[in-house]
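All protein chains but one are shown in place.
Take a look at chain A:
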Amino acid sequence: MELVTPGIGLIFWQTVTFIIVLFLLSKFAWKPIMASLRQREDSIESALRMADQAKLEMQALKADNEKLLQEARIERDRILREASEAGTAIVEQAKARANEEGTRMVANARQAIENEKKAALTEVKNTAAALSIEIAERILKRELANPQAQQALVNDYIKEVNLN
């Protein structure tokens, strides 16, 4: 019975002490401790959130870089293709011009040859005429000693020589 009978002294001291300790601990221990814990939890949470944000930003940046790189690659390909096209065009053009030039030169040469030929023929004709005249003169000079012969010869010649 003694064991389950609360003593007045202990009730008194326990009540007084517990009130004091509850007050002191609440005010000077639990309050700052809970505040610090909350503060730290908040700071950890915000740090985590910032890290997440940084990660997202990093990803965006990486994606941007990738896009830029891709664009640069496309640009390079385009420039290369254009350059090669331009090159081909120039070569084609040059070839065409060379062809044209060649044709033109051949035509000129042909013309010149023709002209030369004509000139040469004219000269040959002239020379032949002059030679003929000279020969004729000489023959005439020699033959025409005999007027009959002269006449016969002249006739022969005239018959033979065609004016070509």
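Structure notes:
Here is the rule we use: contacts are C-beta pairs under 8 Å (C-beta built on N, C-alpha and C of every residue); 3 or more make two chains touch, one makes a residue touch a chain; residues count from 1.
Definition applied: contacts and distances are computed from a predicted model.
Between the listed names "Cell division protein FtsX", "Spermidine/putrescine import ATP-binding protein PotA", "Aldehyde dehydrogenase family protein" or "ATP synthase subunit a", the UniProt record for the complex's undisplayed chain reads "ATP synthase subunit a". Only one residue in the set A:V21, A:L80 or A:A107 touches the chain that does not appear here, and it is A:V21. Of the listed positions A:R40, A:R76, A:R97 or A:K117, the one in contact with the omitted chain in the full complex is A:R40. One chain of the complex is left out; on chain A, the residues touching it are 2-15, 17-18, 20-22, 24-26, 28-34, 36-37, 39-40, 43.
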